[in-house]
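Reviewing the structure listed below.
Of the protein chains in this complex, one is absent; all others appear in place.
Presenting chain A:
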Amino acid sequence: MLKLSRTTINVTKRLSSTITAPKNVGSKHPISNFFIKLSLATGAFYVGGVALSEYNDQFGSLFTDNVPLAEEACELYESFRDGELFNGSANGSAIHSTAYETFEDLKNKIGKLGSKEIPSGSGVSPQPLVDQNELSEVSAAAATVPANIIPLSLKQLVSNTPANNEVVGQLLKVTNETIDVINRGGFKLPEKDVNELNKQLNILNDIVSKSNVQLNKLADQSIITTSNVLQQEYNEKLVKEQALLDQKYLHEFNNFKEKLEAKFQKQLKTELTTNEENLSAKQANQVALLSIKQVEQFNRILKEKLDQEREGRLSKLEQLDAAVSTLDGTITKLDKYVLTREAVTQLVTLCSQLKDNLILGSGGDDLVKHVEKIKLLASVIPYASMCGCKNCKKSGFCSCGCSRKKKLMDYAASELETVLTSTPDVPVLTNEQLYNRWNLLSDKLKEASLLPPNAGILGHFGAKIFSKLLFDKTGISKDNDMENVVACVSEYIKLAKLDLAVEEVVSLDGWARVLCNDWIIEARKKLEVQTLVDVIYGEARTT
């Protein structure tokens, strides 16, 4: 085809050169010259556009889309190139014959031109424009074209056996698609070539079928072989896994068996121990029940014996029991009475000793010891008057604890202890000591009685001097001067009327009261102790 196109191009070049030469010579008019140039330029433009469109698709699309009649020109060229211009037209035979004649004429002309020698004077070696072989081929082709050209219609490949192999399937598919493309292309070839192609396709189809069969056989064989190998491996693995599982199962089974045995052994031991304990307890209960029955039987026998003897030796037993009960109460009462009497006696004795100590004078520690004893004895002595409850009336003495309530003796004893221990620096003086101390105070009291209010050094000095000039008085009188008071207090102390003496002294005022303060405290303590001892003594005597 390329050769044909080249020859065609060369021929057209020559023709154009031969045609244009006389026109250029003959056109002298400017208008006709313009049209000639215009037509030449238009033709060159279209020829160039068509030629470039053949080599460049983009330019071809651009050329056909934008230039009028470009598409028709391209189609015309293509039809010319493919030979359809002369074969596929409506008046095919006429055109074909004319074309054939034209082609034959051209060939003859070209052959003549080729065989025609160029004159030597021109300086160019004579060479044929076209090779003889090429011309013979072109002539042969031109001679066969009109013989048996039929549309190319190829048969598709069909496999007799199903294509299990993917490669074969794809090969068939691609080949059939290619055949479809070729069939749709509308190619036209000589009948001989078409038959040859179909024959080759049949051979290819047979080969593909055979190879498909062989591949299927090979696949089946490989599947069988592989399945055998896999089956063997599976059996071996199965045997191994089974052995492992059996071993593991036996191991776990043994462990579970040991645990279960240990658990049940422990449970059995516990149950045995429990049963043993239960049995021993039951046995102990039976023994206890038996002993109880024996004791009951013994009691019954004893009761029978006692009943038999009750009318004999034990006939006075109930009377004896009542007498013993009465005696018990009597003894208890007597014991209580004796205890109370003993406590009262000791209390009276202690109070007497305490009074003697107060009269004769003794240390404070002795008094405190005596008071502690008095407290102890006072707690032993029951309350003189009963609480009046049923128990006290019935038994004749207080047994319900009401006698333990605090009584006057207890209060007095605790108060006495408080008085003695609260002021340990203040001694409990005797009457003689109090009298002597009062006598020592009497001179100072006389001096203080002469002091003026808010006395200075001269007032004190004067009172000291003039107190020496006062006369002493004796006896009890009701005057309020200091000499009478001093005499009265002295008389009261002498008569053991300490309370009256203290009353007189307390009524003093001023410096006299200040000077007598310590004496009053001592006298009051003595009075308190003496009074409390008298109270305890009186309580003890009346109990």
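One rule holds for everything that comes next: a contact is a pair of C-beta atoms (placed from the backbone, for glycine too) under 8 Å apart; a residue touches a chain by one contact, two chains touch by 3 or more; residues count from 1.
Here is the rule we use: contacts and distances are computed from a predicted model.
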{"item": "Undisplayed chain, where the name is taken from the UniProt record, one of \"Decaprenyl-diphosphate synthase subunit 1-like\", \"LSM complex subunit LSM3\", \"Glutamyl-tRNA(Gln) amidotransferase subunit A, mitochondrial\" or \"MICOS complex subunit MIC10\"", "value": "\"MICOS complex subunit MIC10\""}
{"item": "Residue among A:V194, A:A448 or A:L532 that touches the chain left out of view", "value": "A:A448"}
{"item": "Touching the absent chain when the full complex is considered, from A:Y46, A:Y492 or A:W519", "value": "A:W519"}
{"item": "Option from A:R81, A:H460, A:K473 or A:R524 whose C-beta touches the chain left out", "value": "A:H460"}
{"item": "Positions on chain A contacted by the hidden chain, ascending", "value": "437, 440-441, 444, 447-448, 454-460, 511, 514-519"}
